[in-house]
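Then we have chain A:
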Amino acid sequence: MAELLVAEGVTKRFTGALALDDVNFAVRTGEVHVLLGENGAGKSTLVKVLAGVHAPDAGRIVVDGQPVRITSPQHSRDLGIAVIHQELTLVPELSVAENLFIGRLPRRFGLVDKARVRRDAVALLDRVGLRVDPATPVRELGIAGQQMVEIARALDLDARLLVLDEPTAVLTDTETDRLLEIMDGLRREGVGLIFITHHLEEIRRIADRITVLRDGRSVAMLPGGASVQHMIEQMVGRSIDEQYPRQDQQPGDVLLKVDGLTRDGVFADVSFEVRAGEVVGIAGLVGAGRTEVVRAAFGVDRYNSGTVEVAGRRLPGGDVHAAMRAGLGLVPEDRKGQGLVLSSGVGENLGLVTLRSATTAGFVDRKRQDQRAAEMASALRVKTTGLSQPVRELSGGNQQKVVIGKWLLADPKVLVLDEPTRGVDVGAKVEIYELINRMTASGRAVLLVSSDLPEVIGMSDRIVVMAHGRVAGELPAAGATQDQVMALAVQDRITEETPA
Partner candidate 1 sequence: MTSTTARGFDARKIFSENGALGGLIVLVVALSVLAPSFLSTQNLLNVGVQAAVVAILAFGSTFVIVSGGIDLSVGSVAALSAMVAAWASAEAGMPGPAALVLGLVTGVVAGLVNGALVSYGKLPAFIATLAMLSIARGLTLVVSGGTPLPTPDVVSFLGSNLGRFLPLPLLIMLVFFGVTALVLARTYSGRAMYVIGGNEEAARLSGIDVRKQKLVIYALSGLFAAVAGLLLAGRLSSAGPQAAVGYELDAIAAVVIGGASLSGGVGRASGTLIGALVLAVLRNGLNQLQVTPFWQQVVIGVVIALAVLLDTLRRRSR
Partner candidate 2 sequence: MKLTRRVALSALSVTALAVTAACGSGSSASGGGDISIGLAVSTLNNPYFVELKQGAEEAAKELGVKLVVVDAQNDATNQVNQVQTFTTQGVKSIIINPVDSKQAAPAAKAAENASIPLVSVDRSVEGGKVASEVTSNNVQGGSLAAVELGRATSGEVVHLQGIPGASAARDRGQGFEQGLNSGSIKVVASQAADFDRAKGLDVMNNLLQSNPGLKGVFADNDEMALGAIKALGARAGKDVQVVGFDGTPDGLKAIEDGTMAATIAQQPKVLGHKAVEEAVKAAKGEPVQRVIDVEVKVVNKQNLAEFKK
């Protein structure tokens, strides 16, 4: 196996801060090489250097034994490097085939050669194992299919080095399995792959080698079979005693009671309770209606029937502000799209929920708002240059801390966390778990929606499992296994709709 790409002593500095500091790294042909590190460790910067977006300040890059200076994204592609970013670059309204050959559709007599487009598209899609009609509009594909189209396009451009930046963050388990199979196939064909993921189990399944980045430095090169514990230690630079540090509390009064909540065609007859001091997990497959239920309970979306009570008070439907006043908070699934004002500062974002309570006669007490934001930022250990730093510039984990922090300032009785650790690195995850513990220790409650089964089992006291918009079952977290939860989650629609 030949060295495909070697990076030696690569250093990149952004206005004072070292983003990459003497990074060494190599990928061979026919290898899956994992880049592992916390958010902000320098993975994205390294990828951008390889993609020709950033030029390194020092160090050299060798491709096929030749030192190169990658000057532009086009140059990078010419060298055979293809990067699949988290944000896909497809045109949703165009067909799969058109997307595959965008800008270079084969032509005959000046017209697009439809027959050839179709033939070539089928062959390409076959290579990535995607069985769809090439005429299908891309928007109908779903996120996993779209990724495959991106990968197929990269392969057609003769990519020999494929960089996959957190492709599995948005995929379900089965979709992830398929992706890993395809990666394995490409590896056999001699393609070199750089794979970035936060899911340590995936690394154990696919990686040949692992390079760990920490604070911009390449701190370790591990073999593919390294233990999870070992990977975490290298990543955070200290050993983490427990991945899920849940502290049990004695359950108190019912703080949140959802009863028979129904929204036609989306979810039906959903009931559960959350007591003071409790963490209740909501598990289920993507599309089971979990997010929809918590959004409706919080008053974001309307529902047709059923009731939501917070601390014994019934909430009016479709009124976020009433839900807030009653003591409910929601950290939404899509933190960038729904939780944060990216262009505004850390302080401004932390003060979002308390803006109204800090207002007297129309005027906001900004001094107090800033003071409380500063206290919260330091209590949550948000890594930032200051309260005025735009949250756009923070890492995913720190952004999530800001979203949670804005709710903690409002001191809700029940906080709903929808996928709170998605795209968050291990160190920050544990800090978020500790925040959950602190909330329940002070008599508050948490409703935890998560697709990460070990997390739901590890952090909840009870687990409500949803399937097809209904509650498929409830079980205590202690002693629950992933298999038990999955068995409920994949429950057949028919058995479930049979009257008991």
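Note that in this section a contact is a pair of C-beta atoms (placed from the backbone, for glycine too) under 8 Å apart; a residue touches a chain by one contact, two chains touch by 3 or more; residues count from 1.
A word on the picks: all candidates are chains of the complex that A comes from, given by their letters.
This structure is a prediction, so every number in the text was calculated from the model and none was measured.
Novice: Have a look at 1 or 2 and point out the one touching chain A within this complex.
Specialist: Among 1 or 2, contact with chain A goes to 1.
Novice: In the complex of these two chains, what residues of chain A are touching candidate 1?
Specialist: Touch list, chain A to candidate 1: 298, 300, 320-321, 324, 330, 332, 337-344, 347-348, 352-353, 355-356, 359, 362-364, 366-367, 370, 374, 385-389, 406.
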